[in-house]
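One chain of protein is taken out of this complex; the other chains stay put.
Up next is subunit A:
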Amino acid sequence: MWIRMLAAMLAATLLLILLLSLNDEYWLFLPGLLQGAVLTVEITLLAAIVAIFMAFVAALAKLYAPLPIRWLSSAYIEIFRGTSALVQLFWLYFVLPQFGVSLDAFVVAVLALGLNIGAYGAEVVRGAIISVARGQWEASVALNMSRGQMLRRIILPQAFAAMIPPWGNLLIELVKSTSLVSLITLADLTLKAQQMNQTTLKTVQVFTLVLLIYLAISLTVTIAMRVLEQRAGQGMTRGKAA
């Protein structure tokens, strides 16, 4: 896994250096595209916060809440996993105002992407919680822990380690889905690229650079999650040894 990622990173860096040295035109587009990249990163970070929050709320509600709330969280998960992210984005952007709720495009983007990824994340969180060995629950009951204590001290710390790799994949999905916000006129990396393509007609240069910038953002997320995974893994082995 490490080797594959390093190979991809190396190839991307080499390609970028090659492009920049062979063709001066690439430098022209870089500042404008990086401006768009800032908005892309902002939306990614904020939507990630919404997604992680929604995922935990929905997963815990689906597992432990009373029935009506359980149904509600199931409905949220199925609806946001079952419809397309772009449809959700358009629905919040065009339809919500008709019900009297007018949100700014940036807020819509963060909400729609956060809710979408959060629905997938809820299943990740739920899966990680129920995959914690049954004996751990039983031992906590034997120790006379309350349900809150059990979750907080015993179950969730172990579930965290199991859910980091799938969260890594979901966050990459999130990075990629931020490109959709260009379709509700937010000047992110994708929209900047389209505008530059239309004004300069340097199609090859613009879109190659954009792909490389997205690749850089995705790889950063992958590496960050890999570091987190190793930290969590270390904690687990220490716990087992002790």
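Methods note: a contact is a pair of C-beta atoms (placed from the backbone, for glycine too) under 8 Å apart; a residue touches a chain by one contact, two chains touch by 3 or more; residues count from 1.
Please note the rule applied: contacts and distances are computed from a predicted model.
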Chain left out of the displayed complex - its UniProt protein name, from "Amino acid ABC transporter membrane protein 2 (PAAT family)", "NADH-quinone oxidoreductase subunit H", "Carbon-monoxide dehydrogenase large subunit" or "Bidirectional hydrogenase complex protein HoxU": "Amino acid ABC transporter membrane protein 2 (PAAT family)"
Listed residues A:Leu34, A:Met145 or A:Ile172, member touching the removed chain: A:Ile172
Absent-chain contact - pick from A:Leu18, A:Val38, A:Ile79 or A:Leu143: A:Ile79
Listed residues A:Ala105, A:Val132, A:Leu156 or A:Leu183, member touching the removed chain: A:Leu183
Listed residues A:Phe53, A:Trp71 or A:Trp91, member touching the removed chain: A:Trp91
Residues of subunit A (touch criterion as defined above) contacting the omitted chain: 4-5, 7-8, 11-12, 78-79, 81-88, 90-91, 94-95, 98-99, 172, 175-180, 182-183, 190, 193-194, 197, 203-204, 207, 210-211, 214-215, 218-219, 222
